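These notes concern the structure reproduced below.
Only one protein chain is missing from this complex, and each of the others stays in its spot.
Up next is chain A:
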Amino acid sequence: MASPADLLRVCDPGEYYRSFLERDLLPDGRATSEFRPLSLQLGVISSAYGSAMVRQGGACVVVSVQPEVSVPIDGSGFIVVNVDSSLDATDASLSMQAQLEDTVACLHSLIDDDAIVNRKSLVVVAEKIAWTLYVEVLVLSVDGGLTDATVSALVGALADLRLPSISLKDEATDDDRPFELSKAALVISDARHRLELVDYPVSSTFVFHKATCADGDAKKRKRAVMRCICDPSEQLLALMTGACNVVVGRQGQVYRVNRGGGGEGVSISTLDTVVSLAAKRQQSVELVIEQALRMRAD
């Protein structure tokens, strides 16, 4: 026999969530300003040169990085991302498909802006050798928080990445002949070195809930309170349109503010709250990644 709360959740999810949000709480017990706990593990795939698994709330994502040698273009190497989801394309709800699309856009945006790794630092021998990092993202489960978990996993995997040191056997080559990678002789040493990360961007997702003041005159009702809800679950995401994704790095550097449409406009004061929450989150996630790196080194 289902409890009245469960029945309400099925019949009128809006009312169910409203009763919690009015007290600045969420059904799973946390405050609306709290994020779900993050767990990060590095080096989970031993065959990969760098890998990370992140569990954030209900989302579980594994990222692995495989470096390949290639020829640089415009003085920089490359990072290619491929997202593989275990969610069946037909079964996945619209909301999940939209989340997946947004996650891919977010990753591309971060790579294109050199937010984690400067692709110019992937060049080993100028105009001849550079690394191409093939990033495989495997989405294992989703309950909201997909973009957040994936960005953290990508940062973790790139932080974990150990590149072999390579050099050209024969440095003096004929300048007339064009350089052919397939014919080049490379010296690959056993030594491994880490990539220098430019920044530790962290993604945070929010939804907004417009709370109307029950009492008061017409003037008061117009000044409705816009609540920020951190890290919404899947059901909440589907219920409330207009999720906002913010990616911030160190020292107030913002890499992305994305809101894919919502009925209510977002005021500057709401965005202020959002960015300050995101900045706090960035600091705590950076600590988690650094701790994981230290454990890996031991």
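We adopt the following convention: a residue touches a chain if its C-beta (ideal position, glycine included) is under 8 Å from a C-beta of that chain, and two chains touch if they have at least 3 such contacts; residues count from 1.
One rule holds for everything that comes next: contacts and distances are computed from a predicted model.
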| item | value |
| --- | --- |
| From "Transmembrane protein 231", "Exosome component 5", "Trafficking protein particle complex subunit" or "Translation initiation factor eIF2B subunit gamma", the hidden chain's UniProt protein name | "Exosome component 5" |
| Hidden partner chain, touching residue among A:Ser39, A:Asn82, A:Ser167 or A:Gln291 | A:Asn82 |
| Residue, one of A:Pro13, A:Pro27, A:Gly58 or A:Gly262, that touches the chain absent here | A:Gly262 |
| Of A:Pro13, A:Pro164 or A:Gly242, the residue in touch with the unshown chain | A:Gly242 |
| For chain A, residues in touch with the removed chain | 79-82, 90, 98, 101-102, 104-105, 108-109, 111-113, 115, 241-242, 249, 252-268, 271-272, 275 |
